[in-house]
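All protein chains of the complex are present and in place, except for one that has been dropped.
Let's look at chain A:
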Amino acid sequence: MIGNDLVDLVAAKAQSNWKRSGWLSKIFTAQEQDQILQAPSPDRMVWHQWSRKEAAYKAHQRVYNHVPTFNPIQIDTTDPTFVRVGTNVYKTTTTHHNNRIHSTAIIATETAAISQLLFERTDSDYKTILLSKLAKAFTVEASQLILSKNKQEIPQLVCQTTNQFIPISISHHGAFVACVWMLPKSFSKQVTPFEA
């Protein structure tokens, strides 16, 4: 199962003051806080670790289909690759660009390939653009794809052509939209791999 989280560093700077008293300690354990404060760039490290927590949370929530919660301190990002939520382990991959950080998380034992796409949003209606890009990747008509959320607010992509439900994680922040998905093994349509 998958999750992803994108941080627009410009938006993050405008929206959040992570140096605010109490902010770090509500999200990060003492050890994680040390790692952030001792990093070459704490400003970047704080969002690096935040995006890993969020990505792992989304994967974890999808595994258990549990109600949305907000308890970031329980998601342990001390290890640079593996994120622990209780006894569950998720593998995260984080990429940095000048103005954004993007993390993906999958169950550590997962072997299925995940695909992703990332783009700059040009207007408020990013979902239409997202669907057209996904349609291109899936080589189907955009009208055949529907994004829906289940009762727990977990998104999935419905492909009407093949009548399949594809787990998809969508993250938008500031100027950017990112999504990752994992194809069910039975998915028959040829899929063009997408690069971020």
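By definition in this document, a contact is a pair of C-beta atoms (placed from the backbone, for glycine too) under 8 Å apart; a residue touches a chain by one contact, two chains touch by 3 or more; residues count from 1.
Simple rule for what comes next: contacts and distances are computed from a predicted model.
Matching "NADH:ubiquinone oxidoreductase subunit 1 (Chain H)", "Iron ABC transporter ATP-binding protein", "Acyl carrier protein" or "glutamate synthase (NADPH)" against the UniProt entry of the left-out chain gives the name "Acyl carrier protein". From the options A:Ser16, A:Thr78 or A:Gln144, the residue with contact to the unseen chain in the full assembly is A:Ser16.
The omitted chain makes contact with chain A at the following residues, 11-12, 15-16, 20-23, 26-27, 50, 54, 68-74, 153, 173.
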